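In this view, the complex is presented without one of its protein chains, the others remaining in place.
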Amino acid sequence: MAQPYLSATDMRGGYGKADILNGCTLTVEKGQIAVIVGPNGAGKSTAMKAVFGMLNLREGAVLLNGQDITALTPQERVHKGMGFVPQTHNIFPTMTVEENLEMGAFIRNDDYRATMEQVYHLFPAVADKRRQNAGELSGGQRQQVAVGRALMTQPSLLMLDEPTAGVSPIVMDELFDRIIEVARTGISILMVEQNARQALEIADIGYVLVQGANAYTDTGPALLADPEVRRTFLGG
Amino acid sequence: MDILNAIVTLLNFVVIPAAAYGAQLALGALGVTLIYGILRFSNFAHGDTMAFGTALVILVTWALQAVGISLTPLPTALLALPIGIALTALFVLGTDRVVYRFYRKKRSAPIILVMASVGVMFIMNGLTRIIPNIGVREIRFDDGARFLISVQDFKAWTGLNEGLSLRVSQALTLIVTALCCWALFRFLNRTRSGKAMRAYSDNEDLALLSGINPEQVVRLTWIIATALAVTAGTLYGLDKSFKAFNYFQILLPIFAAAIVGGLGNPLGAVAGGFIVAFSEVAVTYPWKKVANYLGFQPEGLLQLLSTEYKFAVSFVILIVVLLFRPTGLFRGKSV
Amino acid sequence: EEIKMGISLGLTGPLESIAPPIQKGAELAMKEVSDSGKLLDGSTIAPVVADNTCVDAAASVAAVERIVSEGVKGIMGGMCSGETIASLEKVGVPNGIVMISPSATSPALSTIDDKGFFFRTSPSDARQGEVMADIVLERGIKNVAVTYTNNDYGKGLADSFANAFKAKGGNVTVVSAHDDGKGDYSAEVAALAAAGGDALAVVGYADQGGAGIIQGALDSGAFETFILPDGMVNQALVDKFGAQLETSFGQNPSAEGDGHDKFAELAKTAGFDGTSAFSGEAYDAAALMLLAMQAAKSSDPKVYKDKVMEIANAPGEKILPGELAKGLELLAAGTDIDYVGATSVELIEPGESSGVYREVDFKGGKLNVVGFR
Amino acid sequence: MIQVHDLHRHFGGFRAVDGASLTIEKGSITGLIGPNGAGKSTLFNVIAGVLKPTSGRVTMAGEDITGLPPHELFHKGLLRTFQLAHEFSSMTVRENLMMVPGAQTGETLINTWLRRGQIRNEERALRKKADEVLEFLTISHVADEKAGNLSGGQKKLLELGRTMMVDARIVFLDEVGAGVNRTLLGTIGDAITRLNKERGYTFCVIEHDMDFIGRLCDPVIVMAAGNVLAQGSADSIMKNEAVIEAYLGTGLKNKVAAEIAEETEFHESHGAQPGLGAEAGHGGDGKPAGDL
Partner (left out) sequence: MSNTRQADGTSPWRAPILFLILAALFFAEGTFRNALFSGSWNTALAILNMGLISAVMALGVNMQWGYAGLFNAGVVGFLALGGLAPVLVSTAPVEGAWAAGGLRVIVALLVGLGTLVLAAQVWRRLGGALRLPALIAVLVAGFVLYRYLFDPAVIAIEANNSAAAGNIGGLGWPILLSWPVGALFAAAAAWGVGKVALGLRSDYLAIATLGIGEIIVAVMRNEEWLARGVKNVSGIPRPVPYELDLQSNADFVARAASWGMDPATASGIWVKLLYAGLFTAVLLLLILMAELALKSPWGRMMRAIRDNETAAEAMGKNVTRRHLQIFVIGSAVIGLAGAMMVTLDGLLSPNSFNPLRYTFLIWVMVIVGGSGNNWGSVLGAILIWFLWIKAEVWGPELMRLITAPLPEGTIRDDLLAGAPHMRFIALGAVLLLVLRFAPRGLVPEK
């Protein structure tokens, strides 16, 4: 088998003295959806940051498309085609919604208006507010803008940290539909989700992270079917 | 006729001087507000950047004059300005590299950056004063014509009792300020780099994730702010005269202007500059003469407050404005 | 023996631009004495400079404390009244060091309990106010506006002038303050212009707010005639405004005779502007201390302090700037001298200049002396 | 408990809350749902005194509380959590909890000099209580960590934990569930039920997780465009056409929603992890909720 599109292997590292990540491995094939679940504070967001280069790793390597990017800065990784929606602080509050989306397309030199229309189509509530400052939006609307911004990048690897936190069910469905669609176009998706059952439904591969290490790894449906996983991590 | 006299008096003593002073403050405040908006700290070294830059402009002006280049009837300093800006910008970028970058990387609290800027202020303050031939002296470098309209000419043309004067430097200041504002606005709101700067100021990490090069944004910010500062400093020096100490003193009203307009908001900085200037001049203006022309014969001077309190007046106005609009007239940021 | 002499000035701070010529003036006198080799059997003078910041009493005290600990035998300074009072009370008097200020004019210094250690070569403001009022009235000007630099010098002189002027029948339309080192004087000029008057008395400093006010008044056509007291009358002002001062006039303390001119000449050779405010006073202050040492045959301030008045006043041979060597010689020979110096020093109790003033005008863009009083 | 009469809150021309009237019954766990931007958080903020209403009235147990500042409402027993976590980021997690109770002796300046002994005793009790809450929320291991360093979900838990430090009459929870692990959320749901049953707290809960809402809340109020769209039991709401249209959607959701019905039973019969607060039925021995 060809090597996976993203492979982050055996990552170890943290913020201060203690390690948060203890040998965490994440891989995503091209066009696949990978979902990370786990208890709060397990290190999911930290793992995402590590993959994106926002955390210094003590050990481990990150390969993108076969190329070692462990030493690259986040900004260089953006240019390599990685897009990221952080869990918090994921919008530009005093810029309008439209400008937020434009910023998503910052590294693109082509005409991005079509993509923008798609985003507005996906999130009609946000489209109504395109001239409003993003900081004045409701929690769920912000989340939509954040995801929209990442979609604007047209990345080849899209990383989402809890994209559906706080969005209403109808939008969540749309969002998951859209993510499936995006993946079909050959873009790899790596996301953290607490709406785990819905997410695992659509996941090609699921990781359960506990204390910074992989506890379970399997296809989404298989994890959903595992009663132990269900009970301890998916809320029954 | 008397009405005309009254109007001319007002123009001559209140409107024109306040407008020119306001424009100078506005230019300075624009720089302060830009740094605040994007790098998120109050730069105390701004006044001394103005002084330092102006000192360099003067040196270049002298050099130009020495080789016989001049720009009459406009002041030669305008020719020297770009060079002065470039030199100062180099210096300022150096301070960023040596001083501020460290704290940015460490994500220090804004107050630490403010204190670092106080350190830079002290250093620039000293440097300006030990530049040979500049030092603590008072220097005039406004060659070229001084007046567009002088009092005597005006009286002769119009036959009015009251005169009106408009200096070249005043006119220049107003024009340049308007140009700078317009350009800055277009830049921030329309261009890619401008938007990148605003994005950076909003959310540094996310800007990074969007592929914006933060160091480039920071550099650009410093360069623009320096250009504004040196321009402001030079215009101010042309209008009054150059004295390093005064540039330090002018920092206070500049901050007042930036804040009353709303920190981080360029439009606010401009409005703030004029508010501070007009309140200083107008509130302490004795209306006796004007009243005389309008047919009243008041006993006193009709002065609301004596000029000793002019600074206080502008601060009172500022506080009142803030009480009703707690983040300034144009909704600024607050750290 | 090397005698250390202190110089305490606000080299940094609001009056930093007028401090250097003052320092140079004092150093000129010290160098002259040093070079003559006639002081106390060939002693030399080493100036020790302290920066008292002019406004910060604590910093001034610390700075003066430092030079005293270095063993100075006298201090030329301080510069601004507040700071001078603090350093005198806390350092000068307790340590028994003579201080002669060239520029602190506060009346408070007349009454301060100085135990005989403090003198000043600048005259009391009260006297100048009288003289000034006389000059103005004699020129037929009855209505004046007054602006003063907002410190004890400005306030004191403005008050004494206004009072004297009114008492002599003049009319003062307004007395208002201006601050030095401010960005803009439009408001002040506007207020003065509105109050009106035939002339504007500018009680300030020539390279500080005073010049700003004049500039503003000229540009806006508010006043054409300016009445200029000591802080304003100097070459810098003439250089700056030239012919625009055609109808203006003023006065500053100066000797009848060539003391002033001679000092200006000496200064020019030494490479600084001797007409700058208080530069001559500084020369005189330093010279007085050194001459007093010679007269007392001791560099101990507790001893020579009693000689200062004696050598400053008649009777005796008159000593001008540049003639310090002669003065030293005469004193060594036991002959009495009457130090005249750059500012025609005449000290009255309690140790301050009585003030002889010369009246000047600026016809033809030059500083012309028109008389003495 | 709480009555809202014809409440308006406008931002410029935009009507975020547009004439909403609703009642939260004493002793109920009322759910508040609605599309993003419906005005739920704004309504909360107005009730909690953070925002001033443009017009309208809010009463609490018959008393008019419109426009009272938050700190006064707190002392009347009205507590709330924030949708975006508002932790005290440079204080430790434990301190975050210990600062909550009002009327601490040591909060008066004079007492800090004169009544050290009493303060020490109070502190000891507070500390114990805080540790219990942390234990319950499964975050005792970060008790001494700066709250700013917590993970997104941990902050949410801390937010909830603060409401457990004092006796409240009514607690407003703004999306406590978003970003919280679903298993833990189940436990939190249990705690809410217990606090409601045993201590008589009234709750008003904003959530987008219909599982949680369905299991916990009765009644459920649906907001849309700043107004009340529907109200009723969870079951009736989930069948309401208008609500499905505006909020629940029909896509993938239906599948999951169907599943949820099953899951609910599953969950209730199995209970949570041992030690993490027993289910309502067990009557718990000395552990969390009962003590809080």
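Letters A, B, C and D name the chains as they come in the text, with residue numbers starting at 1 for each one.
Note that a residue touches a chain if its C-beta (ideal position, glycine included) is under 8 Å from a C-beta of that chain, and two chains touch if they have at least 3 such contacts.
Note that this is a predicted model, so its numbers are computed, not measured.
Residue-wise, the contact with the chain that is not shown comes from B:V118, picked out of B:V118, B:L267 or B:L302.
Touch with the chain that is not drawn comes from one residue among C:G96, C:G170, C:G316 or C:P350, which is C:G96.
Only one residue in the set D:F82, D:F136, D:F203 or D:Y247 touches the chain that does not appear here, and it is D:F82. When the omitted chain is restored, the residue from C:M5, C:M30, C:I45 or C:A86 that touches it is C:A86. Across the entire complex, the residue among B:P73, B:G126 or B:P298 in touch with the chain not shown is B:G126. Where chain C meets the chain that is not shown, the touching residues are 11-12, 14, 16, 20, 49-51, 55-59, 61-63, 65-66, 68-70, 80-83, 85-86, 89-90, 93-96, 106-108, 111-113, 115, 126, 150-152, 154-156, 159, 177. Seen across the whole complex, the unshown chain contacts chain D at 48, 50, 69-71, 74-75, 79-80, 82, 86-91, 95-96, 98-100, 102, 104-109, 111-113, 116, 119, 122-123, 146, 148, 162. Not every partner is drawn; the one left out touches chain B at residues 36, 42, 44, 99, 102-103, 106-108, 111-112, 115-116, 118-123, 125-127, 129-133, 135-136, 205, 248, 252, 255-256, 259-260, 263, 306, 308-309, 311-312, 314-316, 318-319, 322-323, 326-328, 332, 334-335.
Definition applied: only the chains that are shown with their structure count from here on.
The chains that touch both chain C and chain D are none; no such chain exists. Contact count check for B-C and A-D (C-beta pairs in contact): higher for A-D.
Closest to the middle of the protein, by Cα centroid, lies chain B.
Here the CA centre of chain A is 28 Å from the CA centre of chain D.
Centroids built from CA atoms put chain C at 76 Å from chain A.
Between chain A and chain B the centroid-to-centroid distance comes to 46 Å (mean Cα coordinates, whole Å). Shown for chain A are the residues that touch two or more other chains, of which there are none.
Listed for chain B are no residues, as none touches two or more other chains. Judged by the touch criterion defined above, the protein chains link up one after another in an open path, with no loop closing it. Here the touching chains pair up as A-B, A-D, B-C.
Across the complex, chain A is touched by residues 192, 195-196, 198-199, 201-203, 205-214, 333 of chain B. Interface residues of chain B facing chain C in the complex, by the touch rule stated above, are 12-14, 17-18, 21, 24-25, 129, 136-138, 140, 147, 151-152, 155, 163, 165, 167, 236, 240-241, 243, 245-246, 249-250, 253, 277, 280-281, 284-290, 301, 303, 306-308, 310-311. Interface residues of chain A facing chain B in the complex, by the touch rule stated above, are 52, 54, 74-75, 78-79, 83-84, 86, 89-95, 99, 102-104, 106-107, 149, 153.
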